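The complex appears here minus one protein chain, its other protein chains still in place.
Each chain gets a letter, A and B, in the order it is written, and its residues are counted from 1.
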Amino acid sequence: MSLLSNTAVLLGKEIRTEYRSRELLTITIVFILIVMFMFSITFQPTSDESRRIGPGLLWVAFLFAASLMLQHCFLREQHNDTLSALRLSVSDPFAILLAKLAANTLFLLLTELFLLPIFALMYNVPVVRVLHWLALAFFLGSLGISIAGTALSAISAQARMRELLLPVLMLPLLTPILIVSTEVTKSLLDRAPYVQWKGIGFLGVFDLIFLTALWLFGEYLLEE
Amino acid sequence: MTLPAFAPIGLRFENIDKRYGGLLALRGISLSIAPGECVVFAGRNGSGKTTLLRIAARLVRPSRGSLSFSGKSEGAEESEVRPGFVAHATMVYDELSAEENLLLFAKLQDVPHPKNRVETLLQEVGLAERRSSLVRTFSRGMRQRVAIARALLHEPAILLFDEPATGLDPQGVAWLAEAIRRLRDSGCTILMSLHGESEISSLGTRAIRLDAGSVAADTRTGATFRSILTFADA
Partner (left out) sequence: MVKSVLAAAAVFLLLGAAAYASFFIAPTDAKQGLIYRILFLHVASAWTGLTAFFISFVANLLYVWRRQPRWDWLGVSAAEVGLAFTTVVLVTGPIWAHPVWGIWWTWSPRLTSTFVLWLLYVSFLLLRTLIEEPERRALLSSLFGIFAFIDVPLVFGSIRWWRDQHPQPVVMGEPGSGLDPLMYKVLFFSWFAMLALMTLLIRQRFRVEAMRGDLETMQREMEAA
């Protein structure tokens, strides 16, 4: 009955459901590859330019992909009205949101880590020596994208034109993540890499603020 | 059905209004439902039956008025009363198997010994052989049985059925009627919304007709069962 055990059970469900079809992850990865290729072909950056603009392009690609991937999140609960079943079963509705944002963060991270070597190859940037810091930056950035994205997905699922609406709602809201994650990634891929602690801290603060907002207002997002 | 071990619970709707924009789906509904009653709600589409049931399930907040439960055990919170709800939608996941679905909801509701409970219910609804098949492959009748099993997982003292016979073939309807009869006889309080007369409506101990969001007739206040049900589609 506790929040954590409900969340764990629901997280298991999210992962199992996705694992069965694997559609979402596959298509998201392919989409990001296409976007990265398009950037690469139009800019044809030199090695130095890659270090400068590569991170920005990477995070823009992640954001586009996330805004498509997150559509699914609450739409799939409208089918057969399973959202009502969940609301009837859990003691704290926040568990539903927490499980979804954890799953979304996980899926985003999986796609990002899969794409990292390809990005490193395409843009000629060394990632191995800073891998653990990159993972931290990716984690905090993806968490922020998921928290906001999950909340906005619950909103857009109840409106018309939801396929275009979700990106329109999400992308301006996530501007801070885009800016800061890009900067942090850029300094990690620099010729003399260094960790921007202020940036990492900022991402953590963003995540905390939005997680709190989701906790405070989550049950209204799920209201009928 | 395994006899649920509970004390029967009644409900009271007090002056319930539900407003959607300018539309008053429910107006001033005040009803008191005794523990163990089996109430049939009849009425045209749009008369408010579904809204009333969803308010009883606490999925929808009333715009005004309140819902309370009577006869619950001492020390139990209002919020701990969880009616079982069977709607028109199955409320289960197509991509999971029958067993996985039931285990999921059993664990979420902290049902003791979830695996055993799920096994028992699968046997009772006759889906034990198909327990590992994805719900996506089930017929409408089978899905309805999974939905009912889901609603019964936590042994609710109150059950809500919203047009449960829709899409069922005569065999399915017969099975459903038998299941509801046994639940009623074991003391569950049941609220059902139905269209017209059927095997299922005859299980009711009381009938209420809703018209444009208000109570138009009630067997408790003298109307006959038949008159309430046959006016339903007039």
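A few comments on the model shown:
The rule is short, and it goes like this: a residue touches a chain if its C-beta (ideal position, glycine included) is under 8 Å from a C-beta of that chain, and two chains touch if they have at least 3 such contacts.
The structure presented is a predicted model; accordingly, all values stated were derived computationally and were not measured.
Shown chains touched by the missing chain in the whole complex: A, B. Among A:V9, A:L188 or A:L221, only A:L221 touches the chain left out of the display. Residues 148, 151-152, 155, 158-161, 165, 168-169, 172-173, 175-176, 179-180, 183, 198-199, 202, 205-206, 209-210, 213, 217, 220-221, 223 of chain A touch the missing chain (whole complex, contact as defined above).
Take chain B: the residues that touch the chain left off the picture are 19-24.
The rule we apply is simple: only the chains that are shown with their structure count from here on.
Chain centres here are Cα means. That of chain A falls 39 Å from that of chain B.
Those residues of chain A lying in contact with chain B across their complex are 1, 5-6, 9-10, 13, 16-17, 20-21, 79-82, 84-90, 223-224.
Those residues of chain B that touch chain A in the shared complex are 54, 57-61, 82, 85, 87, 89-96, 100, 104-105, 107-110, 150.
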